[in-house]
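What you see is the complex with one protein chain gone and the rest in place.
Here is chain A:
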């Protein structure tokens, strides 16, 4: 607890103090660095992997992660034979170089050059070029470049690049975490501050509502919301935020009530400051500490909840994807392609850990009493 041991600087604002404490806090800095790295990777990574996240590679289903380039030299000939079958020709005089393949297409009838589009459509070759014809077009000499691909984290069962998908999913999971937290924050702070400041019968009625909502099973509530609203991405985080605001409202109300009872607030009231001004000048700034700390810990909870919903098939729908969807896919093809589980799970877990770490250190740093 090195942070708590720092002497309290007189006159420094709560936030300035918290910033100073966090700057000297190693776990907090580590958490922030990991988060920044993950966010940057999710934002920019999909542009750098060289694969669109929804491109299917029929030649590479469930390919294991590797640094090497595909196609492997020994895989070129079988791919060529498969193509030849579809083009209804025979492949002869095949010469494979690392960059391209040169061959002669042979058939009993003249070869229609239009069949060459099969090359461009495959995952193994690029656009083919005709080098020469013989025997009235029954022999076509062709050169096609190899399409050289790299799947750093392997592919899924449909041959989509897993790294790109995981990063794109991360965008959604992170954005959802932040947005749903913002929704919960907005509702919870407004509701709690209002109840705490107004007090009396209104407060009792407002908190009774919160208690009732608390007693509803939480999963049931989310599932009903998702079922009710349909499965659109925008509404999922509204649903999640709408559930998560309860804790926030409770915390804010308790704090607001405590602040209202302080002597200086009473003095301000006696001096004729209006309720609105008291809210703005005394209550809200003092709420900042606990609210920020709680919100930081809410982000991982929301991400987890979204993943849980997606895991159950109630969340994001194809072709959009989130970590929960990918983990669910991975859990289904556990035996044949374990990396489909390990890669997204690794991203999810490291995000959750970094966020939890940061949130807990933030709570210590923002603790007014420390």
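What we mean here is this: a residue touches a chain if its C-beta (ideal position, glycine included) is under 8 Å from a C-beta of that chain, and two chains touch if they have at least 3 such contacts; residues count from 1.
Just so we're on the same page, contacts and distances are computed from a predicted model.
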item: Which of "Thiamine pyrophosphate-dependent enzyme", "ABC transporter permease subunit", "Cytochrome c oxidase subunit 1" or "Branched-chain amino acid transport system ATP-binding protein" matches, in UniProt, the chain that is not displayed; value: "ABC transporter permease subunit"
item: Residue touching the undisplayed chain, where the options are A:37, A:85 or A:216; value: A:216
item: Absent chain, residues of chain A that touch it; value: 212, 215-217, 219-220, 223-224, 227-228, 300, 304, 307-308, 311-312, 314, 324, 327-328, 330-331, 334-335, 338, 341-342, 345, 348-349, 352-353, 356-357
